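Only one protein chain is missing; all other protein chains are in place.
Up next is chain A:
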Amino acid sequence: MTGILLELAQVLLVAFLAPLFAGLLRALRAILQNRRPAGCWQNYRDLYRLFHKESLQAEGTSWLFRFAPYGIFGAFCLAAAIVPILATGLPLAPAADVIALVGLFALARVFQVLAAMDTGTPFATLGAHREMLIAGLAEPALLATLFTASLLSRSTSLSVIVAHLEQLRFALHPSMVFAAAAFFIVLLAENARIPVDNPATHLELTMIHEAMLLEYSGRHLALMEWGAQIKLTLYVAIGIALFLPWGIVPTAEVASLPVTLPVLLLKFAGAAVILALIETLLAKLRLFRAPEFMATAFLLGVIGLLTFFMLGA
């Protein structure tokens, strides 16, 4: 019973704090760029405004266009129930391991891309094939990273990985250092951050993720934006679970939550600072430099794997 409650709490927490995390990132970025931030809560105001607006459907689009926002949002909500954020061993966690989790993200992406192609507008299809390219190149790197963690803990279940890594509190894994670097690059690419894509761009020709949303409005757009924020939060949560798992307790030890929760929030805040720094310091790459960036991630992942086999750690 506590498990189910904790599960629900985690999904709701992720869903409702994701805009805050993305907002914090935006605010930090603005500060670093000498602009005055709109505040951490701006994303909530945006979502509120979008939900109250009318939704328009472009002529000639099919049911896919309407279905996609809900499908994507549903996929990310399920993912939020699987990733161990508050605790390991949540009731839904065994339903999908890391490979299935990557598959779930891929499913959401394919729906997004199909919805973009459904509109039949030039920029949307442009964004669609770019998204598939970046994702296609990022996925091997992501799995190479996850394989390193799986080989280390002899499991592909995220809960078991976290539990295993948490035990080895002070053991240093050289392979995980490379894996962390690779994962970080993938995180930037998959979440349409600089240097692969610019979430704040207004120039359609350089867009990837935003280009696919151009025809969306009202509640559909709100869901898409919200989904993207949840996705970013989840990626950060996966990164924390893999590389900084301290403080994620088993479901049975739920009593220690008041202690671990602030630690968790602190880790998220730290991640936001690092992300904001990266996005300020790096410039956006040309689209055809992105494959090299992805290749770097893949190579780092491979080095991580090889390190594991050479050092056994």
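Quick notes
Assume a residue touches a chain if its C-beta (ideal position, glycine included) is under 8 Å from a C-beta of that chain, and two chains touch if they have at least 3 such contacts; residues count from 1.
As a working rule, contacts and distances are computed from a predicted model.
One chain of the assembly is not displayed; among "Hydrogenase 4 subunit B", "Cysteine desulfuration protein SufE", "Peptide/nickel transport system permease protein" or "Heme exporter protein B", its UniProt protein name is "Hydrogenase 4 subunit B". Annotation: of A:78, A:177 or A:257, A:78 touches the absent chain (contact as defined above). The omitted chain makes contact with just one of the residues A:58, A:177, A:244 or A:257: A:58. Checked against the hidden chain, the listed residues A:113, A:165, A:189 or A:224 yield one contact partner: A:113. In the full complex, chain A touches the hidden chain at residues 51-52, 54-62, 64, 66, 70-71, 73-75, 77-78, 81, 92, 94-97, 99-100, 103-104, 106-107, 110, 113-114, 117-123, 125-126, 128-130, 132-133, 135-137, 139-141, 143-144, 147, 150-151, 154-157, 160, 204, 214-215, 218-219, 223, 287-288, 291, 298, 301-302, 305-306, 309-310.
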